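Here the structure comes first, spelled out in structure tokens, and everything after it is commentary.
For chain A:
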Amino acid sequence: MTSFTDSLMGLLPFLSELPGGVVSLIFIVVVIFLGLVVFLFMAANALVAVYMERKVSAFMQDRLGPMEVGFWGFRGGKRFWGGIAQTLADALKLVVKEDIIPEKADKPLFIIGPFILFIAAFCAFIGIPIGYGMAISDFNIGIFYVIAISSVGVIGIIVAGWASNNKWSLYGAMRAAAQIISYEVPVGLSLLLVVMVVGSLSFYDIVAWQEHHRWFLAHSPFALLGFLIFFTAGVAEANRTPFDLPEAESELVAGHMTEYSGFRWAIFFLSEYANMAVVSLMTVIVFLGGWLSPVGSLLRLFGVAEGWYFLEGPIWGVFWISAKAIFLIFMMMWFRWTWPRLRVDQLMNTAWKFLLPVALLNIFFIGIWELIFA
Partner candidate 1 sequence: MEFSEVIRHVGSTFPEAVVSQDEGTHYLQIVPEQWRDVALHLRDDSKLRFDALMCLTGFDKGPGQSLGVIYSLHSMEHDHKLEVRIEVARDGGAVPSAAHVWRTADWHEREAYDMFGITFTDHPDHRRMLLPDDWIGHPLRKDYETPDDYRGIPVPKDKRGWE
Partner candidate 2 sequence: MTTFDQAQLKNFGVVEAEEMTIHMGPQHPSTHGVLRLKIRTDGEIVSHIEPHIGYLHRCFEKHCENLTYEQVIPYTDRCDYLASMNNNHIYALAVEKLMGIEIPERVEYIRVIMAELQRIASHLMAVGAHGLDAGGITPITYTFRDRERILDLFEYTCGARLLYNYIWIGGVSHDLPPNFVQYAREFLDYFEPKITEYNRLLTYNKIFIERTADIGVLTPEVAINYGGSGPVLRGSGIQWDLRRNDAYSIYDRFDFEIPIGRGEMGTVGDSWDRYFVRVREMEESVKIIRQALEQLPKEGDVHAAVPKKIRPPEGSIYFRGENPRGELGYYIISDGSPKPYRLKMRSPAFVNLSLISEIATGWMIADMIAILGSLDIVLGEIDR
């Protein structure tokens, strides 16, 4: 029982008595059900994250953010929960908004573009566990799968930028392509550190290793460096400031999203926030102990016996992994509302002239570290 799919199938003990065709039918129903769960999770993530972004940005900018929209007269006003239903109202607005396709746009590609991006983000969630046994599907090559599938998204951006028939969109698309391809490399190389040490591509194995040793972040100075590289490159992969060049609004209006409106634009937004969640969850699982409690991990470091551990267990695990991921998302928002944006050549220099060599050296040094200490 290492994934939700397995668990759901296991709930039905009479399966073995049914003919094969019916079993596959039930399997499809289960998969559709789980897909719906992922979609709802993504939607909820976007709603909450957008609300959080608004409030975080507002408080960082000496504003109040949304204050008016609430449920049944519960408006909150100037308190920090004010405007709690703002994003819901916005989402509703976006869904019912007029769907505009520019006349000179390449219609089929224009329609398909946002969904390619969406599918990539969606599929990435399938492989990411939020607790032991809590993934939609268990891959023994989890890391590889998530990295591979999440880079498919850039095709969606290119398609959208090209199909819009707008020069700003095209610029955005070209920048996105260059950026994501460049930052794939340091992301992959810093994940290699973990794979070298743990000897597995499965997320469960990586967390298990961290449970028995320590958080990978604290493995060695090189692992810490790897974490920084990974998170930096991850921010770039999620197109967030200071790496938000594809949609740089002071230069490119809105980059690849310039011509989009309404529901399609909402899909872009959904995917963007989903990508943020994917990057944060990956970082948490690989470097920050995943669903392990920081309390337990600390106690283990000091050699306290297991009986003393508290705040453990699967439910707490989900809490811990979300708390850590939300903290990283908060970090990304913090970056965005503090820093200006890099220029496109500076962005490339950062990737190829700094992150890449450091990541390569890192691999070398962590190998030596392992040889000496392991």
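A quick word on the picks: all candidates are chains of the complex that A comes from, given by their letters.
In this text, a contact is a pair of C-beta atoms (placed from the backbone, for glycine too) under 8 Å apart; a residue touches a chain by one contact, two chains touch by 3 or more; residues count from 1.
Only a predicted model underlies this, so the values are computations on that prediction, with no experimental measurement involved.
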So which of these touches chain A in the complex, 1 or 2? 2
For the complex, which residues does chain A have touching candidate 2? 57, 60-63, 167-168, 171, 241-242, 244, 248-253, 336-346
